[in-house]
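The complex appears here minus one protein chain, its other protein chains still in place.
Moving on, here comes chain A:
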Amino acid sequence: MNEVIVGHISEFPERRGRVFRYGELELALFKLSDGEVKAVENSCPHKQGKLSEGIVCDHHVYCPLHDWKIDLQDGIVQAPDDGCVATYPVHVDAGGNVVLQINTAHSKVS
């Protein structure tokens, strides 16, 4: 497990996704209205829609392609659809840095 500073909290507009690329891995990060930041794999299990472009309501994101609803806390797709996406722990440190915990084996940084 590795800690990576993704950016500063000021770079995250509320409830609008940002894309983070790490080697071959692409994540969608969201600052929720309570200030928390969530990170999930940027690909809907349905048709690989970019979740980073979805509308965020509380701790859910709606995929922009076919409106699948995904819980950003556990990555689980909400009924009536089903499936899940990988989630990654994120925290904001005292200096306002957004820190992502990531298993570097996932990425192929050269």
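Basically, a contact is a pair of C-beta atoms (placed from the backbone, for glycine too) under 8 Å apart; a residue touches a chain by one contact, two chains touch by 3 or more; residues count from 1.
Rule of thumb we're sticking to: contacts and distances are computed from a predicted model.
Hidden from the displayed complex is a chain whose UniProt protein name, among "Lactose/L-arabinose transport system permease protein", "Nitrite reductase [NAD(P)H]", "NADH-quinone oxidoreductase subunit B" or "Extracellular solute-binding protein", is "Nitrite reductase [NAD(P)H]".
Of the listed residues A:29, A:72 or A:90, the one in contact with the hidden chain in the full complex is A:29. Residue-level contact of chain A with the missing chain is found at 2, 4-7, 11, 13-16, 18-23, 26, 29, 33, 47-50, 53-58, 62, 64-65, 67, 69, 80, 104-105, 107-110.
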